[in-house]
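To start, I am sharing the structure in question, which I have written as structure tokens.
For chain A:
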Amino acid sequence: MYYAAAAAIIVTMALALIRALLGPTVYDRVLAVNMFTTKTVLLVSLIAFLSGRPDFLDLALAYALINFVGVLAVLEFVQKKRRPRRLP
Partner candidate 1 sequence: MTLAQQLPALAVAVPLITAPLAAAAMVFHRRHVAWLVAATASIASLAIAIALAAGVDPVHGVSYEVGSWPAPYGIELRVTSFSALLLMIISGASALALLAGKASLDAEVTMQRRPYFYAAWLLAVGGMSGIVVSGDAFNIFVFMEVSSLATYILIAGGRDPRALTAVFKYLIMGTLGATFYLIGVGLIYMMTGTLNFADMEARIVDVANLKPILAAVGFITIGLALKAGVFPLHVWLPNAYAWSPHVVTTFIAACSTKVSLYVLLRFDFLVFHGSLAGHDLQFSGFLMPLAVLAILVASGVAIAEGHVKRLLAYSSVAQIGYIVLGASLLTANGLTAAIVHFFNHALAKGGMFLAVACIALRARSLRLDDLAGIGRLMPWTTAALVVAALSLIGIPGTAGFISKWYLVVAALDEGATGIALVAVVLLSSLMAVAYVWRIVEAAYFRPPAGPDLAVRDAPAPMLAVLWAVALANIWFGLRPGLPLELSRAAAAALMRQIQ
Partner candidate 2 sequence: MDMLFGFVLLTLLVVTAVAVVVTPNLFAAVMLMSIFSLLMAATFFLLDAADVALTEAAIGAGMSTVLFLSALGLIGAGERKRPVRQWLPLSVVGITTFTLLYATIDQPLLGDPAAPVHQHVAPWYLEQTPLLIDMANVVTAVLAAFRGYDTFGEVLVILTAGLGVLMVLAGGARDRPEPERRIGATGLRHHLIPRVVGQLLIPFIVLFGLYLQFHGDFSPGGGFQAGAIIAVGIVLHSLLEGESAGRAIVPPRVLVGLMIGGALLFGLVGVAGMVLGGNFFDYSVLGADPVGSQQLGIHLVEVGVGITVSGTLVAAFHAFADREPA
């Protein structure tokens, strides 16, 4: 069952990747990246468990944190592009 779950996660990663390739909007791509990271976290947790090295869970934690900051950075970027450049 572990491998089934892992396989499902990898397939989903591929699906998210396709969404990231297709777009068509900026937000679709961000959504895809977001999904992708969550799946990576799950995958890493599973593999860490399977290989009997729970100390590697730190890695999953790091991914989860970084993903969040990445999404916020994207939003800030989108905002910055939209904002009027200078005060009139």
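The candidate set was assembled so that all candidates are chains of the complex that A comes from, given by their letters.
Criterion: a residue touches a chain if its C-beta (ideal position, glycine included) is under 8 Å from a C-beta of that chain, and two chains touch if they have at least 3 such contacts; residues count from 1.
Note that the structure is a prediction, hence the values are computed from the model and not measured.
For chain A, the touching candidate in this complex is 2, chosen from 1 or 2. Residues 3, 6, 10, 13-14, 17, 20-21, 23, 26, 29-30, 32-33, 36-37, 40, 43-44, 47, 51, 53, 55-56, 58-59, 61-63, 65-66, 68-70, 72-77, 79-81, 83, 85-87 of chain A are the ones touching candidate 2 in the complex.
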